[in-house]
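All protein chains but one are shown in place.
Chain naming follows the written order as A and B, and within any one chain the residues start at number 1.
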Amino acid sequence: MAADPRFHPAAGPQSLAAILAAAGATADAPADVTFEGVASLSEAGPREVSFFDRDRMAAALAATRAGAVILRPEAAGRLPPGCIAIRAAHPALAFARVAALFHPAPPPNGIRHPTAVIAATARLAPDVSVGPFAVIGEGAEIGAGSVIHAHAVIGPGVVLGPGSVVHAHASISHAICGARVVLHPGARVGQEGFGFVPDEKGRYVTMPQLGRVILGDDVQVGANACIDRGTLEDTVIGPGTRIDNLVQIGHNCRLGEGCILAGQAGLSGSVIAEDRVVLAGQAGIADHVRLGRGARIGAQAGIMSDVPPGTDVIGTPGRPVRSFMREVATLRRLAAAGRPKNEQDRT
Amino acid sequence: MAADPRFHPAAGPQSLAAILAAAGATADAPADVTFEGVASLSEAGPREVSFFDRDRMAAALAATRAGAVILRPEAAGRLPPGCIAIRAAHPALAFARVAALFHPAPPPNGIRHPTAVIAATARLAPDVSVGPFAVIGEGAEIGAGSVIHAHAVIGPGVVLGPGSVVHAHASISHAICGARVVLHPGARVGQEGFGFVPDEKGRYVTMPQLGRVILGDDVQVGANACIDRGTLEDTVIGPGTRIDNLVQIGHNCRLGEGCILAGQAGLSGSVIAEDRVVLAGQAGIADHVRLGRGARIGAQAGIMSDVPPGTDVIGTPGRPVRSFMREVATLRRLAAAGRPKNEQDRT
Partner (left out) sequence: MAADPRFHPAAGPQSLAAILAAAGATADAPADVTFEGVASLSEAGPREVSFFDRDRMAAALAATRAGAVILRPEAAGRLPPGCIAIRAAHPALAFARVAALFHPAPPPNGIRHPTAVIAATARLAPDVSVGPFAVIGEGAEIGAGSVIHAHAVIGPGVVLGPGSVVHAHASISHAICGARVVLHPGARVGQEGFGFVPDEKGRYVTMPQLGRVILGDDVQVGANACIDRGTLEDTVIGPGTRIDNLVQIGHNCRLGEGCILAGQAGLSGSVIAEDRVVLAGQAGIADHVRLGRGARIGAQAGIMSDVPPGTDVIGTPGRPVRSFMREVATLRRLAAAGRPKNEQDRT
């Protein structure tokens, strides 16, 4: 079964030639064969294209009814008879491109819904679409090809580069963004950070949060995720970084290029993450910690000190994965053995 | 003190007969005695009904000024003199029904606020209420008795079964829902999942997310919780499943009937949870893990591998509760004893 056309209308049939061009792939079949869409191995039919890149899916591959499957050249022999092999070095990447061929992102149409409140001094490229009840503040700038969905709130002075998408109910203020930034529904960018100091009587006095949020090109911020603006300097998210739902990024954090933060991960204030750092789900990083380039932080890890580049850590406090697993096994064995020998000796 | 009438207006006095009928309970008192509302044991007065079902509340029971208390038959003797015993096998359940008798959910009134933007092709049952600034997309269907509150956004083609409630600021897209679904404020359902693949230069290319979210009858989604739509297949939440605030459910997860996910729990992608699985707060489940029927996952547990049906696990990685507690005790003892014997021998 292809994608539900109520939600994902397909851009008509596509020829194998077009598919190969999108995929950067090759196949031994007539270039004018056409397909209707894409689907998973188990749901695809003869008019659909699927892909295979993990051994976990081997049984689904052997049983697939797909008309064509994108896979590595060496896997072509595992296809059922009659199924066209589309050979690609990176099947998932090729499939992503083919799926986008069938389901291109709808371009903006330049329509501003009559209910939207757009400040007179805001500058929107002519083709920017603005949905119902969106609010765009004084002096905001929105680049060509951007789509602002219903109920989005773009604060005064915010800059969004070309090709950006702000989904329903997202809000952004005090922020300068590059091209193709995506804010998913309910994302919060640029609000006041969590900064205050006790006064002489112990009452908390807010430290004015006078910085901004800088989002590089192609940054995506997940649903209901939060990025606070900086206190005196800026909170910076490098180009291409992807932030999943419900992630928290405190004030003054600086993330490099191509980082990945999975769901519910959290950064306290002033964390530095160099390029291509990966945080798995629910990982937490203490304030002022530096994560070196390419460091990978395991799910639920609690990181209290710097992590060298290229290092994988897990646990609380974080440690190398091998150490963590050895500790888990050691403790399990000691507990199963009952009280340890050196204790038993004393009794 | 009864519920604050500014927020919870009561449906007038109720007779003991009506109360017993709602509760499925019995009492030795005149059927025409009336009560004004419900309250906790410590706050109830003579015109109010309370309930008792936990020994923790024994002192409050002994001191209560409530006019009647719902409790198990065997506890009736513990009531203060003059307080009517309403005997029920399941006091909390009976109380929930009596509380709903006094405070019924307001029925929809069929009023669409003039500011709401409802697409011409959306089909709403006649009695559906729609609040200010709600947006309902093309082709959406909303069943009888549903209430759409202020600022809700219902995407094109979305189906909501009868008796559904969408609270303020919730958004839903790419979704088909059964009856009596409730989305609490700020819930996010159906947005794009966190799927992408690196291209040849390491830049992330979004994998089109072409699936849907399927919510069964009676599913509830908590405030600011997120459920991403599937990649090629669907994200599915079985009937009766209750999801608390700030929970994250990644793309392609499939949950069975009657699951419970407490606050801030998180499921990575493609997790399978069979019927009646329970996740306590902040628990996290790695991708592709299967949780067997009735498995119970402790607070903050980090589950990296399948959990058999009916099993209780806790910790990271997850293990049986007894093992976890034994490990905690073992480590505490070893640490308290100072360096272990075999280390001391070497010095």
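Definition applied: a residue touches a chain if its C-beta (ideal position, glycine included) is under 8 Å from a C-beta of that chain, and two chains touch if they have at least 3 such contacts.
All values derive from a computational prediction rather than experimental measurement.
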item	value
Contact with the hidden chain (one of A:A31, A:A89 or A:A337)	A:A337
Which of A:F7, A:F52 or A:F133 contacts the chain that the document leaves out	A:F133
Sole contact to the chain not displayed, among B:P156, B:G281 or B:P309	B:G281
Which of B:H184, B:R254 or B:R296 contacts the chain that the document leaves out	B:H184
Contact set of subunit A toward the excluded chain (per top definition)	115, 117, 133, 135, 139, 151, 153, 155-157, 169, 171, 173-174, 186, 188, 191-192, 194, 196-200, 202-208, 210-212, 224, 226, 228, 232-233, 246, 248, 250, 264, 266, 268, 282, 284, 286, 288, 300, 302, 304, 316-317, 319, 323, 326-327, 329-331, 333-334, 337, 340-342, 344
Sites on subunit B contacted by the missing partner chain, in the whole complex	3-4, 6-8, 38-40, 42-43, 56, 90, 92-93, 95-97, 99-100, 103, 113, 115, 131-133, 150-151, 167-169, 184-186, 218, 222-224, 240, 242, 244-246, 258, 260, 262-264, 276, 281-282, 299-300, 315, 328, 331-332, 334-336, 339-343, 345
